[in-house]
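Note that this complex is displayed minus one protein chain, with the remaining chains in position.
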């Protein structure tokens, strides 16, 4: 990163390196032009009126009632303003939904990376089990899906070059998806103030060509994939005692559960996404499945955020992958 | 102001007070019946009626100036903004 | 609309033209203050509603541990005090000093009784181990005790806030009692009692909502 000349840049055109960043830039510059015109217009009018109608100037002030109010003029300038606003609103909203609620890539090839924010570092775990701190290696062109949570306060995952940002909340899973389009090293910031070393909670996303990335993967230790670890934890914490096949306790079956609607004892349904699975471990009485007793104990404070993500990954793996699953 | 009028007002207060006790009792008794999904709306509606009775009669809202009535309605409107827009988030997560 | 009538003896504050203008201004001011109080409580109720929405089962299990019959009886006491203060306002309007004193004292007595019973309720909850803060052991027997704590936190925060308003209201009523006892000018006393009564009725309204949302909704 740190070139000696870096510090003397004007930064008008920040690096643009993801599949959506180009579209965001187009919207940005369109608005800069539109608003620039308005600013130019207003300042010109100010200047012209200021000179022409300065006190003592000979310009004519022959009055008419229209000098004080004019309904058609008021309507005439509110309608274009409103129309322009609605236009930019719609443009921005469509792009926002595309960025924060994206479809699964058509080839179904998305890397799922778990992210834990804590004061003041970012912890990543790759689907192969590789762990990293503050640096995330990815391959260019490949879609990456982050499942993020925080161990303490609110953080925010922000990569300016990708034009993406999402808050990272305690006890909650948020997600973020991006597809890098350029090879390089891109700054990662925590954007939500999180205490003493907030400005030290920075890192990098390293985007590599696919072949180099494969080499990188091959060089790293693989302690076990999240699913494998999750399966071990599933037994270790005694989950299998009730949710296993041979169990005598009546507990919901977890195979094929992920992504499906679950009918609740209190009426209504909820989709079995990652947040649901997490809540069911930590706050089991939040969503009691219809037809079951609320007998599951809470595992709050007994399972770390890392292990919860692994358990979730394992339970998720019990359901065959379908496109468009969250 | 005649004494007659005063007595009538006093009787109306007492009558509304009895009505309030009745509503309170009904709401408490209602918990003994299983009304399913309707239970919450019913209980909140009964409480809302009690609130309206107290505000309009005991706080003399009905006899107050239009301005004061607008002020009272305004508070409800703003509480509605708070609830509706916050739940716009929580119900669509 | 009842209005104070013997204007001749009353000194209007210097910024006003007429007593009527002053009375209208006072009433409007009090109502605006009550609007702020309503919004204050609505913030707490909003938070409660959001959590009810998320944890209905836990919250209703927790709500069933509360002493709802005792609190129901307390509601009756508070509604009665609401009637008493309305009658005090009416008596003051008619410039009947003794009757006003009587009803004001009744209001205060009922208010104190309410707070006493509320305190007793808190004590029973403390004995039952349902106070989840101040390093007290929490003895809730349902499935997710820490989740149920959230309910009890709200219970104590909202009823505590209401009790605080009761105490303020009682102090206002005590001042009214003194002013009525002294009885400087009938119209002024009537105005002051009327405005104090508005506050007390508002505290009444809040309790109706507190009782419904904390004690009854989960049952």
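As written, the chain order gives the labels A, B and C, with residue 1 at the start of each chain.
The working rule: a residue touches a chain if its C-beta (ideal position, glycine included) is under 8 Å from a C-beta of that chain, and two chains touch if they have at least 3 such contacts.
In this text, contacts and distances are computed from a predicted model.
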*Between "Formate dehydrogenase subunit delta", "Dihydroxyacetone kinase subunit DhaK", "Ion-translocating oxidoreductase complex subunit D" or "Cytochrome c oxidase subunit I", which matches the UniProt record of the unshown chain?*
"Cytochrome c oxidase subunit I"
*asked:* By the document's own contact criterion, which visible chains does the hidden chain reach in the full complex?
replied: A, B, C
*Selected residue (touches chain absent from view) among A:132, A:187 or A:212*: A:187
*asked:* Among A:105, A:127, A:141 or A:160, exactly one should touch the missing chain; which is it?
replied: A:160
*Could you tell me which of C:44, C:76 or C:99 touches the chain that is not displayed?*
C:44
*Please pick, from A:35, A:133 or A:295, the residue that touches the omitted chain in the full complex.*
A:35
*So that we can see where the missing chain sits, which residues of subunit A does it touch?*
1-3, 6-12, 14, 23-24, 27-28, 31, 35, 38-39, 42-43, 45-46, 49-50, 53-56, 59-63, 67-70, 73-74, 77-78, 81-82, 85-86, 88-89, 91-97, 99-101, 119, 152-154, 156, 158, 160-161, 163-167, 169-172, 174, 187, 189-200, 202, 283, 286, 300-301
_Those residues of subunit B which, in the complete complex, touch the missing chain_ = 67, 74-75, 78, 81-82, 85-86, 88-93
*Touch residues of subunit C, complete complex, unshown partner*: 14-17, 21, 24-25, 28-29, 32-33, 35-44, 46-47, 50-51, 54-55, 58, 132-134, 144, 146-147, 149-150, 153-154, 156-157, 161
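One rule holds for everything that comes next: only the chains that are shown with their structure count from here on.
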*Should the pattern of chain-chain touching be classed as line, ring, star, complete or other?*
line
*If you tally C-beta pairs in contact for every chain pair, which pair wins? Let me know.*
B-C
*Reference subunit C; chain at largest CA-centroid distance*: A
*Just how far, in Å, is the C-alpha centre of subunit C from the one of subunit B?*
15
*List the centre-to-centre spacing of subunit A and subunit B in whole Å, with centres computed as mean CA coordinates.*
44
*Spell out, as numbers or ranges, the residues of subunit C touching 2 or more other chains.*
54
_Partner subunit C, residues of subunit B touching it in the complex_ = 1, 6, 9-10, 13-14, 17, 20-21, 24, 27-28, 30-31, 40, 43-44, 46-47, 50-51, 54-55, 57-59, 63-65, 67-68, 71-72, 74-75, 78-79, 82-83, 86-87, 90-91
*asked:* Quick check on the complex: what are the subunit C residues that touch subunit A?
replied: 54-58, 61, 142-147
*Which residues of subunit A touch subunit C in the complex?*
265-266, 283-286, 288, 294-298, 300
